[in-house]
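With one protein chain withheld, the remaining protein chains of the complex are depicted in position.
Per-chain numbering from 1; labels A and B assigned in written order.
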Amino acid sequence: MTSDGLLLLEIAASVVLVTAWIALVHRRLDAQVRLYAIQSLALAVISGLVAYLYSAPLLYLTGALFAALNGALLPWILLTVRRELRIPPEANMLVSVRGSALAGLGCLLLAVAVVGPLTPLAAVPAAGLLPISVTVVLVGLFVTVSRRKAFSQVLGILVMENGVFLAGLALTYGLGILLELGIAANLLVLAIVSRLFLHRMKDSFDSLDADVLRSLEG
Amino acid sequence: MTAPAPWVQFLLLVFELALVLGISPMLVGIMRRVKARSQRRLGPPLLQPYRDLRKLFRKDRIYAESASTLTPYAPWVSFVALVSAVPFLPWFFVPAPLGFAGDLIVVVGLLALSRFMTALAALDAGSTFGGMGSTRDMWIGALAEPTFLLVIFAWGAPSGSTQASVIVEHGLSLGLAHLSPALLLASTAFGVLLLAETGRLPVDNPATHLELTMVHEAMVLEYTGQDLAVIEWGKGIKFVLLAGLLTAVLLPWGIATALGAGALALGVGLLLVKLSSTAWLVGHLETRVAKWRLFRVADLSTLAVALALGSIALTYLVGVGS
Partner (left out) sequence: MPLEWTVVLLLVPAACAGLVEVVPGRSAVNAVAIAGALGSLIAVLAIVQQVLLQGTATTPMDALYVDALSAVLLLLLSVVGLASVLYSVDYLGREGSPHSLSLPQLRRYHAFVLLFLFTMFLVGEANNLGLLWIALEGTTLVSALLVGFYHTRKSIEASWKYLVLCTVGLVFALFGTLLLYLASATASGSAGASLDWTALIQIAPKFDPGLVRLALVFLFVGYGTKAGFAPLHTWLPDAHSEAPTPVSALLSAGLLKCAIYALLRVDAITLRMPGFTFATWLFLGFGVVSVLLAALFILVQRDLKRLLAYHSVEHIGIISIGIGFGGPLGLFGAIFHMVNHAATKAALFLAGGDLAVAARTKDLDEISGALTAIPATGTVLLIGGLALAGVPPFSIFASEFLIVSSGFQAGDWVVAVILLVALAIVFGGLLLHLTSALFGPKPRQGFPGIRARVVGTALAIGLLLPLVVGLGLLLPNPLATLLHDAVRVVMG
């Protein structure tokens, strides 16, 4: 394990963090999807690095799979869905851009506060990535809850999954190829099911704001 | 690290000044060219800004009747303020020639002085555009300067110094380890700031004279001739200053720490590469974004503040940046 390699890891992880942060404040859905794609590709690179550094050849496969699915296929599905359904290109934010940017900072601080006190992490070389991945998870959560569009909620969930994937790579060098495959399959099905629901929503509500989904209360 | 002899320092200083003054119109040219090219236009030749400057320097200076005695001097003070920031920054050699005399906060101060003089001059003639432009510019400045300071603190946190030279030397001593997430966060923040400070899209459109949107152009409408020349030149220098600082901190490799023909040549060469690639990137970015409403500049600077604070948090709370 070289320290230079570890650094490349950290750099790629920062790309993941920065893309999440910018996606959080960006007002264009397409740009957010592209940022997600970049983020996923950075994760695929991380996966390859981890494979190389810890001689875990199966992670090359995971990385390739991840690049193909999260880096290409899912963004493609999302972009097509947006075009098919003529979803207006702006992300409708419940929280302003400024608020979102500060929320990103809040996520980071929370992540640091939560993860900081964990002692056994000292033994894990890439433990520095854990706060970053928790931040990405929290940022994804924030995107999910702070956007009116159902579309953005899907995007937020995908960002969250990316954060978990990063943590998995950093801490345990992945969960094993079979589980990764299962998780990837789940993600794909999630994208397909969401696409289906977005279509249905468009047909029945003629709007894709989650705001219209308010009839069931109590 | 021992500083070289005073006369060597002086030579370096002169050379740096010449370099920055000489190269700044070129970078403006690169940005225009890249922008034109990515819009499928031919674009002006790279050397066009030099010709513009020459043309302007040959012209007379004319002032509005209502202008006070401040107007003729303001552009020059502003220009000198910008030029005097050069020796505080690391270009191709550390320690910087005047590094002992002041740190990056001085640079922030000099930039603020330059901005202040320009704004004052714009108000002086009493035209509406001048007032409008200067209000807008001061508003951007009010948002950008504190952010700038925060980024400096974030950058300086690992080495415990706000001196550019120390930051760069610390970075060089770490090797690749220098590229920590904290640094990248802070540098992203600075990248955002660079756009706002140098009046590029999406904050200000350097190519517009549309009264609804222009910021910097509105302030300098009253000037012509040699005054306008130093204003335009100063704008280019400001870009070089900030781009140079960003690349020096983010990618310090190549900056010489000891005298030697090879090291210095490498330093200068890489500096040129770094600067022109920054200009190239900015040019590309400009074709991809539209001008934002002025009040959204606050969004940008909030993002930059958040990123810078995040970087500081990472450095101090996790120790990833150290």
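Rule of thumb we're sticking to: a residue touches a chain if its C-beta (ideal position, glycine included) is under 8 Å from a C-beta of that chain, and two chains touch if they have at least 3 such contacts.
What you see is a predicted model; the values in this text were computed from it and never measured.
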**OP:** Kindly name the visible chains that come into contact with the excluded chain.
**Re:** A
Subject >> Residue among A:Ala31, A:Ile77, A:Leu110 or A:Leu175 that touches the chain left out of view >> reply: A:Leu175
**OP:** From the listed residues A:Val95, A:Leu110 or A:Leu141, report the one that touches the chain absent from this view.
**Re:** A:Leu141
Subject >> Absent chain, residues of chain A that touch it >> reply: 114-115, 117-121, 123-124, 134, 137, 140-141, 144, 150, 153-154, 156-157, 160-161, 163-164, 167-168, 171-173, 175-176, 179, 182-183, 185-186, 189-190, 193-194, 196-197, 200-201, 204-205, 210, 212-216, 218
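In this text, only the chains that are shown with their structure count from here on.
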Subject >> Centre distance in Å when chain A and chain B are each reduced to the mean of their C-alpha atoms >> reply: 34
Original post:
Quick one: in the complex, what on chain A touches chain B?
Top reply: 3-4, 7-8, 10-11, 13-15, 17-18, 21-22, 25, 96-98, 101-102, 104-105, 108-109, 112-113, 115-116, 128, 131-132
Subject >> chain A contact footprint on chain B (complex, rising order) >> reply: 175-177, 179-181, 184-185, 188, 296, 298-299, 302-303, 305-307, 309-310, 313-314, 317-320
